[in-house]
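Left out: one protein chain. Kept in place: all the others.
Labels run A and B following the written order; every chain starts at residue 1.
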Amino acid sequence: METKNLKSRVLKNRVMKSLFFSATVIALLFLVMLFYRVFSQGWGYLNLNFITSFPAPYPEEAGIWPGIVGSLMLMGIVAVVAVFIGISTAIYLEEYSPQNKLSEFIRVNIQNLAGVPSIVFGLLGLTFFVYLFGIGYRLLAGGLTMALLILPIVVVSSQEALRSVPAEVKEASYGMGASKWQTIVRVILPAAVPGILTGIILSLSRGIGETAPLIIVGAATAIYTLPESLLSKYTVMPIQIYKWTARPQEEWQFVAAAGIIVLLVILLLMNAIAVWIRNKYQTRY
Amino acid sequence: MKGVYVMSRISATSSQTVNVRSLLDEKRSKKLKVRKLENIIPYLLLLCALVSILTTAGILFTLLRETVGFFSEVSIIEFYTGTNWSPWSGDFGVLPLISGTLLITVIATVVAVPLGLMSAIFLSEYASESVRKTIKPILEILAGIPTVVYGFFALTFVTPILQSIIPELSIFNALSGGVVVGIMIVPMVASLSEDAMNAVPNSLREGAYALGGTRLEVAIKVVVPAALSGIIAAVVLAISRAIGETMIVTIAAGATPSLTMNPTDSVQTMTAFIVQAATGDTTFGSIIYYSLYAVGITLFVLTMIMNLLSQYISRKFREEY
């Protein structure tokens, strides 16, 4: 280090610093361009009619209403299934599981599941839910597939939330003669709920943008009635967007962009709620 | 003795008195029953925890079962050595799909690694705490955008721009898809690498600064080498993500399986084929249906190897301090 000329070393440091800075800016610039592109193209097509209409053969008449309803219903199923199983798993791993081989295996397994491509979950859902269980290309099959897909994220974020409850607080409860379950239900879970909720909303927002596995388990591309039960045909926002994007005529791109705006706004809302919950209800110890 | 004392004390403040002790003793027998029930709770919870294991088992079972079905009709050697993939006319050589996936992954890596690493160095070594705290969440927005949106961006924005630079570029091409997949994984590379660099003890940095090193020299000669295994683990994990990415390549890279390493060509990845075949009228039990799974298991194994490799490297990394 000492041998080189100090001036040139300092200069080099400056040059590289601006290079590193520009790399960061480039990444951010892509985000800006993406938003600009989507909003500039979609804004003109975004109106109440677009939000409340069904798909149509003409771009001006097409709407995303069944996608919105389908996505929300799908998330309803996912929330019920993944939240119940995910929180139970997290409680088991954090509070009950002894440090044994089985729980270690479950932990490693969950970590690996989180890295499985989402489309593979689609194949799982296709074999099991669509064919073996005989559900067919229906809402329930999509919901169960999606629930398994986001389960690892729900488990990991719930584990983190449970872990953030300090040992002293648990000790206080055990010291009063509370049983393990009482301590979990009355002290640990209430204290962890904001964190768990935040994690769940973020997991759901991951699920609401997923497209590929739902294509595999047969979400319809265009439907003209709203799903009425768990066994209805359905579509979701990302699939409608995908289909519009894939059409060659330019007008459909604008429709797709309008759909993306709706999707992004919903995602933004979900994230805002998550952040709000975290800031408002999270106990700081 | 105590009871009397307590009662005399209470009568001063309230008309009624409660003897907590005797009340609690009353409740005791009821509690014992409840406690018996509580003993089965861990088993119920374990049952839920086993769902994740069942999921893995289910994935393996599905992929293996249908793949075995596939290989009873198409030879495994033909599948892994054949250079022609046109399943609707009976040609099942998977190499074009693998090369398509590989091409996309290479392009994505070329984009994501420099951008991600440089951002990580900037955030970890140069940026002030407040700058880092603003930029990191914004980068994470990039990671939270649905892939179908990236696909739209690739097809309608990146491709036209690239076409104006490279006129012979076809509408669907590996370059555009690969670049956008790269952008998608930048936050992952940046954020995980930055974590690794942050974990480098400050004492190492201070030692180098004491010798008169500039920030750049400290970053390149001390921090990056010390964090190298963490960085490599991040890159490997990001590559695994790129291999499994579906919507961007389905929308932007096309549906032409071809054994090419030319980024301006249209290609089809493994994931894009699975989408294509599942969207068409694929009947249960047909050869196309089975081929989905043969391709699926290839994809699964590839990403799994990457994930395990990444875990292995980062575990070694943690041992270093």
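In the analysis below, contacts are C-beta pairs under 8 Å (C-beta built on N, C-alpha and C of every residue); 3 or more make two chains touch, one makes a residue touch a chain.
The definition used in the following text is that contacts and distances are computed from a predicted model.
Trainee: Under which of the names "Phosphate ABC transporter ATP-binding protein, PhoT family", "Aromatic-ring-hydroxylating dioxygenase subunit beta", "Formate dehydrogenase gamma subunit" or "Fe-S oxidoreductase" is the non-displayed chain listed in UniProt?
Mentor: "Phosphate ABC transporter ATP-binding protein, PhoT family"
Trainee: Mind giving the shown chains that are in contact with the missing chain?
Mentor: Visible chains that the missing one touches: A, B.
Trainee: From the list A:L19, A:V69, A:A114 or A:A178, pick the residue that touches the absent chain.
Mentor: A:A178
Trainee: Given the contact definition stated above, which residue among A:R14, A:R186 or A:R247 touches the chain not shown here?
Mentor: A:R186
Trainee: Given the contact definition stated above, which residue among A:A114, A:V169 or A:V275 touches the chain not shown here?
Mentor: Only one listed residue reaches the unshown chain, and that is A:V169.
Trainee: Even though one chain is hidden, which residues of chain A still touch it in the full complex?
Mentor: 98, 166, 168-169, 171-179, 182, 186-187, 190-191, 283, 285
Trainee: When the complex is taken as a whole, what residues of chain B touch the one chain not shown?
Mentor: Output for chain B: 2, 5-6, 9-10, 13-14, 16-18, 20-21, 23-24, 26-28, 30-31, 35.
We take it that only the chains that are shown with their structure count from here on.
Trainee: Indicate the whole-number Å distance between the mean C-alpha point of chain A and the mean C-alpha point of chain B.
Mentor: Taking the mean C-alpha position of each chain, the two centres sit 12 Å apart.
Trainee: Of all residues in chain B, which touch chain A in the complex?
Mentor: It is residues 35, 38, 41-42, 44-46, 48-53, 55-56, 58-59, 62-63, 65-66, 114-119, 121-123, 126, 135, 138-139, 141-142, 144-153, 155-157, 183, 186-187, 190, 211-217, 237, 240, 243-247, 250-251, 271, 274-275, 278-279, 284, 292-293, 296, 299-300, 303-304, 306-308, 311 of chain B that touch chain A.
Trainee: How about chain A: which of its residues touch chain B in the complex?
Mentor: Answer in residue numbers: 1-2, 9-10, 12-13, 16-17, 19-21, 23-24, 26-28, 30-31, 33-34, 37-38, 41, 84-85, 88-89, 91-93, 96-97, 103, 105-106, 109-113, 115-124, 126-128, 131, 148, 151-152, 155, 179-181, 205-206, 208-212, 215-216, 218, 238, 241-242, 245-246, 253, 256-257, 260, 263-264, 267, 271.
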